[in-house]
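Every protein chain of the complex appears in place save one, which is left out.
Coming up: chain A.
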């Protein structure tokens, strides 16, 4: 019998348990059935991706300005590049486009300020986003003051209109939704029944009906000569509709906070608004981030419905461009572009919400 006096030196793990090959073996080829389905999956992916890549990149036409620059063998992105300004800014006068750019760059900068943890004065920046920025955006986009010519809302369109509608909807729907959620849980009968009726009414009708009523019925009730701007009608419709959804999402969060939290705050002598603002809502809102972002993303996509009232959002302007006789037959390119733009914005919102969740994580998560 031999006795080993020395410890055996640590050796690297066997080749077949680490590295990409091992990962493949463990996850994709762990048995004959799995291997078969892996190969089948790869084959289907090949069948699907090859023509897509062929169409979108290899056979595609990128350079040019007219229909004649398209070979029609693959995608013709010339259509999108020739129309790009229109897709982004709608019919906004070309000479005034800098105003839209300044507004959105400012907005992006403010949001970035809020998103980067190291930067100071968060409270003031948040206030600026919610109060100062909308006024600034109104003067910049609509004009009429400080020597800026008025750009009427019927010239707004494209991605710019989509973003304006979505931002107004979000900024409007969140506070109204919070108030409605609190109201629905209130002990005061009138407040409570008002909130219940409001929420159930707006949740009970499709958004398309709301917009449709606003565009077809409302003008008939108005006195002659008085007309509410179409964009304002859309703002009001979308905000009221989304605030009802938001209210129910937030109420879900409020339900999840143990009753003891509020009772403890009451025992400390806090008023109703202090209890809600300092104890209950911060916890509830944090917990409901996925739900709130979900609602925001669906709101962002719902903005396409404003087509029904003759506003050209991103999808609307793409569809309008498709009927230009010089560009007939490029619908696939147009829709792919619109889908891609929508995906970028929705995906960014989703990523930001996941980042927020991690940042505000306090061990509640299971």
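Note that in this section contacts are C-beta pairs under 8 Å (C-beta built on N, C-alpha and C of every residue); 3 or more make two chains touch, one makes a residue touch a chain; residues count from 1.
By definition in this document, contacts and distances are computed from a predicted model.
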From the names "Amino acid ABC transporter substrate-binding protein", "Xanthine dehydrogenase small subunit", "Cell wall polymerase" or "Luciferase", which one matches the UniProt record for the unseen chain?
"Amino acid ABC transporter substrate-binding protein"
Can you tell me which of A:22, A:56 or A:91 touches the chain that was removed from the display?
A:91
In the complete assembly, which of A:21, A:126 or A:216 touches the absent chain?
A:216
What does the interface between chain A and the hidden chain look like in terms of residue numbers?
72, 82-83, 86, 91, 94, 154, 212, 215-217, 219-220, 222, 224-225, 227, 308-310, 312, 316-317, 319-326, 328-329, 331
